[in-house]
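Mind having a look at this structure? Questions to follow.
A single protein chain has been omitted; all remaining protein chains appear in their positions.
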Amino acid sequence: MSLSLKKWLSSHYQTWLSRRLPAQKQHRLQQKNLFIFPSLLGASYFATISIFWLLGTNYDNNLILALCYLLISIFFVGIFHTYLNLHGLALRVTDAKPIYAGELALIELCFTRSGKRQHNSISIGWDSSHRQIIDWQGEDKVLIKLPVRVLQRGLFVPPRLSIKSYYPLGLLRCWCELAMDTTVLVYPTPVKCDSPVISSSASELSETQGSSQSISGQQQEFQELQLHRSGEPLTQIAWKQYARTGVLYKKHYADYASDISALSWHNYPGVESEMRLQHLCFEALELATQQRPFSLQLPGVELAAADTKQHLNAVLSALALYQVNADVSSQERV
Amino acid sequence: MAAAGNKLAANSIGWLMIGYCAALLPLFVHLPVWMPALAGLTLFWQLQIYRNKITVPAKLLKFLLVISSVGMLFYSLGSLFSLRGFVGLLCLAFCLKLLELQAKKDLYLLVFLGCFVSACQLLFSSTMSAFFYALICILVFHGCLITAQLQSQQQNGRSGQRGKVSAVLKLRWDSSHWRIIKSVLVLFVQGLPIAVVLFLVMPRIGSLWQVPINSSVAKTGVSDSLSVGDISRLNQDSSPAMRVTFKTKNKPDNSQLYWRGMVLADFDGKTWRRDTKISSTPVSAVQRSQLYQYATGPTAQTYSYQIMLEASGQNWLYALNTAEVENQQIRQWQDYSLTRSTVLNSRFQYQLRSHLNFKANPQTLSAEQFQLYTSLPSNSNPASRAMAEKLATQYSDPRRLIDALMRMFTSEFSYTLEPGKLQPANPIDDFLYNTKRGYCEHFASSTAFVLRAAGIPARIATGYQGGQWSSDASYLLVTQAAAHAWVEVWLDTQGWVRLDPTTAVAPQRIERGATRFLAQMQSATGLNAGINQWAFLRQMRLRLDGINYQWHRWVLGYDNQLQYNLVKQLLGGVDAWRIALLLLLATVVTAFPIAAVKLWRSRITMSDINLKSIARLEKKLLRLGLSREKGETLACFLQRSASHSTENKHVLTQLLIASNQLLYGPQQHANNTDRERIQQLLKELKY
Partner (left out) sequence: MAESLVLQQLVSSIGQVLLGKDNQVRLALCCILADGHLLIEDLPGMGKTTLAHALGSVLGLSYNRVQFTSDLLPADLLGVSIFNRQQSSFEFHRGPIFTQLLLADEINRTTPKTQSALLEAMEERQVSIEGSTRELPQPFFVIATQNPSHHSGTFPLPESQLDRFLMRIELGFPSKKAERKMLQGLDSREKMQQLKPLISLEQLQKLQQQARQVSVTDHLLDYLQRLIQFSRETPAFHYGVSPRGALAVLGAAKAWALLNDRDYLLPEDLQQIFPAVVGHRLSATGSNQSGDALAKFILAEVDVLYS
């Protein structure tokens, strides 16, 4: 009963928030998006104040009353201090590197401030488990990498960023919840496929990895002569040229081996589709570390073979975004 | 409270312990002697726990500790339902809670308890120094709250490490302490105006219920009885007895300043006491009308003044004779002595008008009264009695008799503070015939005895004599050392007349005032020369007392009446809206410097007119949440801004062109048109 009420309340709060504070690339903390309310400690502080007042009144003791009023005014001034501790900060997302599902996404935020105010003990986090605290004294800007756990591949939209501060006395809590207009590309988790891989077209697909390596040594071709530097193997020295010019040159060979691997959706029959993507991801990474070119084939997606870093990124994003519709990601914003 | 449950940092513990010691220290005087030991024990214990040398005490041990210490407190104080009991329990809770200090919530509880304990010392002492001491204690506890906020990031830093980190409590002095002190002071200073206004205007509603009060107030220099020869040495106590502010311009001479308290009429051969009958008969209507008649007469020498009497633990009040009272709390008796209905447990301030020359109507003393004022125990001090009879036969006129007696004192007797003990059976005989040395009590007592024995009605009045004018002569300070006793004698033609035999022996005592005179006496007799000897120190003491007096008058004595007057005077009336206005004003006074500093810091300080307009542009964009990096050119920044804020894309692109033209365009370009263009474009920005 109470749980459903809580749910209902929180869903209403969320819709209200999203209307009031829509997602933006940059935010500036100001009156519009900052909330302030006494904390539990603040409530107990008020209890203390009232006991002071009772003590002072009953004993007709002006000094205790004076202390009581001082506490009230400190609380009052504390409201300004707590508010100003957050006010005037501006933040934007500077970097959101792609990650693999199940990892922590590190989203880098850049905080700048207007003026030279100190900002102390500001707790920031996407969720309650990975909070960081910035204590900002001298620098002009603060870069902070905030982690958030991501479980699903696709385009991850981080939850609302919560920023809160109890400074200076802990009596008041000033906070805001900002939706950052940013996404993190989440690749599938690389998982090694234990069952043997079925090659879709045997002619194109490479044999096992061991044999391909043995080939690579033979298929090197002569490319150019380079100046020999001491320490390089003598076998590569171009003796003919030495005889002619007296300069030690070495023969430089380049690897023109061309065993192109084809990664395909159809290589894993009977495997569940998410799992297939994870296997493909693992294979792609394996091949990339060996610097071997490979192609990718998914239903509706086809990428030609290459071995560059960009190609790997393209392959991984294709895997990440395979059959991810945009609505799913927007629903994730909670 | 978010981070409740975290292990505490050394900083918090350090601040708490400083506050702990500071808050408890002044209370130890009022608490049983074992209390400091307990406080020290728990402090040491907690330090050892923090250093991981000892484990946290078991529940049973803590329970036993609580039970036994409460029991001991009950045993020591007799009752827990007294002020000391209440404070004692509070301190116990504070001390014992320290043992449980582990998480943040314990720290917070201790901080609040500490604030109470700091405030409690004000129940016992309300001097200015006590107040500021309590204030500092409370600020230290607030500093402790700040450390709890600041430490959370240190917590965060090592949150990865599991298990108990062996914490080393190092109370090093580093910059973070300065930062905390600064924050606390800023909070305090900014809160001060609001606190002052609240203090001035918040209504005082008086006690809500009966509370146990402090029963151990200071003893006065004047007690309710006077026995001769009990005390061999008079202690000089320079603590203030009362302070007097005269309303009138002219002030009485020092020799007129007899602050009359009690009248002692009963003598049992050794001790003078108040007569229960006389001192329970209110002043009669006849007496009142006499006084009134005199007051309106032309010869009246009238002074109007205000007395602030220190807590005496007794109920009688002091006044210059003869006083006229218009205060419901004060009652006047037949012998014109004054009392208050309740015992003075705290300072008491009252207004009086005194007519110095007033002589009670020389109406004949009633026989009953004559009997009372001449009665003596029949078998005491035979030698003195014989001398009195001899004198009575020699001089028929009481006045001449008195003169003869005084002459005798002048020629044969001397004033001393160390008279030594007198023979207990017949002390007056011993004094008059043997020792011949004494102070006011000896002289007054023996004079009254001799007069009574000679058939002249006499009584003893006690109180204070003289006083020291404050440095600006605004008020008179009367110390306990000025305690005095003198004789009042009934003369048929004049009524009751004051007779001070001490003047016969040591006239300077009266002329110069007790303090200076006694100081001289002391140094002359080789006693330790007290601070009174040093003129400079005396001046300092007086000045300090002046501040103290104002403190008492305006801070401690600030009551509903004063409040009403002040508010009325300040605001021209006491209405809710005026008070609200005042509070608002205080808030503004607080907020104004903050806002001014903020504005001053963010103001554009360019001397260059072009850069000024660019700075304005940047400030506008800041409202969009966009700020330029240091090394970023304006064009880059505006381009970036345009990509962020699509709705302003066009305006920003225009701004880019205009500002580049303004700052870097060919020299012959007209700059003011560019500036105007920028101004215009800025207005088109949508937020």
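Letters A and B mark the chains in the order given here, with residues in each chain numbered from 1 onward.
Everything below uses one rule, namely that a residue touches a chain if its C-beta (ideal position, glycine included) is under 8 Å from a C-beta of that chain, and two chains touch if they have at least 3 such contacts.
Computed from a prediction, not measured in an experiment: that's the story for all the values here.
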| item | value |
| --- | --- |
| From B:Thr374, B:Thr587 or B:Asn610, residue that would touch the chain that is not displayed | B:Asn610 |
| Contacting the left-out chain in the complete assembly, out of B:Leu634, B:Leu655 or B:Ile678 | B:Leu634 |
| Those residues of chain B which, in the complete complex, touch the missing chain | 606, 608, 610-611, 614-615, 628-636, 660, 663-667 |
| Chain A residues that touch the omitted chain in the full complex | 226-227, 308 |
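The rule is short, and it goes like this: only the chains that are shown with their structure count from here on.
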| item | value |
| --- | --- |
| Approximate Å spacing (C-alpha centroids) for the pair chain A, chain B | 62 |
| Chain B to chain A touching residues, read off their complex | 1-2, 108, 112, 115-116, 119, 122-123, 126, 130-131, 134-135, 138, 142, 145-146, 148-150, 152-153, 156, 183, 186-188, 190-195, 198-199, 202, 204-209, 211, 213, 555-556, 558, 587, 590-591, 594, 598, 601-602, 622-627, 629-630, 644 |
| Chain B partner contacts - residues on chain A that touch it in the complex | 24-28, 39-41, 44-45, 48, 51-52, 54-55, 57-67, 69-74, 76-78, 80-81, 90, 92, 112, 114-116, 120-121, 123, 131-135, 140-141, 164, 166-171, 173 |
